[in-house]
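Okay, structure first, notes after.
Only one protein chain is missing from this complex, and each of the others stays in its spot.
In order of appearance the chains are A and B, and numbering begins at 1 in each one.
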Amino acid sequence: MRQTLAILTFDTEGQGFHEITHDVNSWLRATDIRMGQVTLFCQHTSASLLVTENAAPAVKRDLLRWLRMAAPEGDGYEHDDEGADDMPAHIKAMLTGGGITLPLADGKMMLGTWQGVYLAEHRHGAHKRTVVAQAFGD
Amino acid sequence: MRQTLAILTFDTEGQGFHEITHDVNSWLRATDIRMGQVTLFCQHTSASLLVTENAAPAVKRDLLRWLRMAAPEGDGYEHDDEGADDMPAHIKAMLTGGGITLPLADGKMMLGTWQGVYLAEHRHGAHKRTVVAQAFGD
Partner (left out) sequence: MRQTLAILTFDTEGQGFHEITHDVNSWLRATDIRMGQVTLFCQHTSASLLVTENAAPAVKRDLLRWLRMAAPEGDGYEHDDEGADDMPAHIKAMLTGGGITLPLADGKMMLGTWQGVYLAEHRHGAHKRTVVAQAFGD
């Protein structure tokens, strides 16, 4: 059994879900690990990783709206040095989670038919985000 | 170190928490991996996996009620082609998460005394759900 690791970098364009399924599968192809698993870990506390619906774009818009409603800006947070969108971003990252571990089949993530892997940017501005990708297997 | 993988299939009976602890431990017994870990991944975006209280059934009812309150049906979602319970199901799946990694001891998941592993069905109707199970170890 082998292991391999990389830091994947993504440029986000403000609040939204940025699909990274293809990027992760491309990296996996280069590692030549066919059977095993991949772990993805987001190194930020105002961005996160999640697996969700990859077909209807309206699903992502509804998820974003729900998150904005659940953790609204200007809701009397004590921590607001970095702007009104900062504390809501930490809350959203806590709720959606920063790590994913996925089994592989034939060198690709074993996602369901309607699933994609997304980097969720919770800040308004564009950011450079790093995701650690690690594969174990043969 | 060895690895092994299976697709476990479960029939849910509509919205609720379906315990799969015994099914996963039975599969682990068949793999004969005693020390190591298991990763479970739910291949759906309107069902999810979670570890919660396995003793008092009222806990599961309260969790379900909380999720219904947090993501109510008919809340003005843009995505509603598949029915009023679809978008709330995606939100609940996002909040509870679709993947779990658990260490093993003596071939069984190292759950706490009051913990069970549950497949959470977030749609009203009965569904066939697939969970990828993968074990690594010796």
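We adopt the following convention: a residue touches a chain if its C-beta (ideal position, glycine included) is under 8 Å from a C-beta of that chain, and two chains touch if they have at least 3 such contacts.
Just so you know, these numbers come straight off a predicted model, no measurement behind them.
Chemist: Looking at the whole complex, which of A:His18, A:Arg34, A:His90 or A:His127 touches the chain that is not displayed?
Modeler: A:His90
Chemist: For review purposes, identify every residue of subunit A that touches the missing chain, sorted by number.
Modeler: Touch with the absent chain occurs at residues 1, 3, 5, 39, 41-45, 70-71, 77-79, 81, 87, 90-91, 93-95, 97-99, 101, 130, 132, 134, 136.
Chemist: Using the touch rule from the top, list residues of subunit B that touch the missing partner.
Modeler: Those residues of subunit B that touch the unshown chain are 1, 35-37, 50-53, 56, 58-59, 61-63, 65-66, 70, 95-97, 100-103, 105, 110-115, 136-138.
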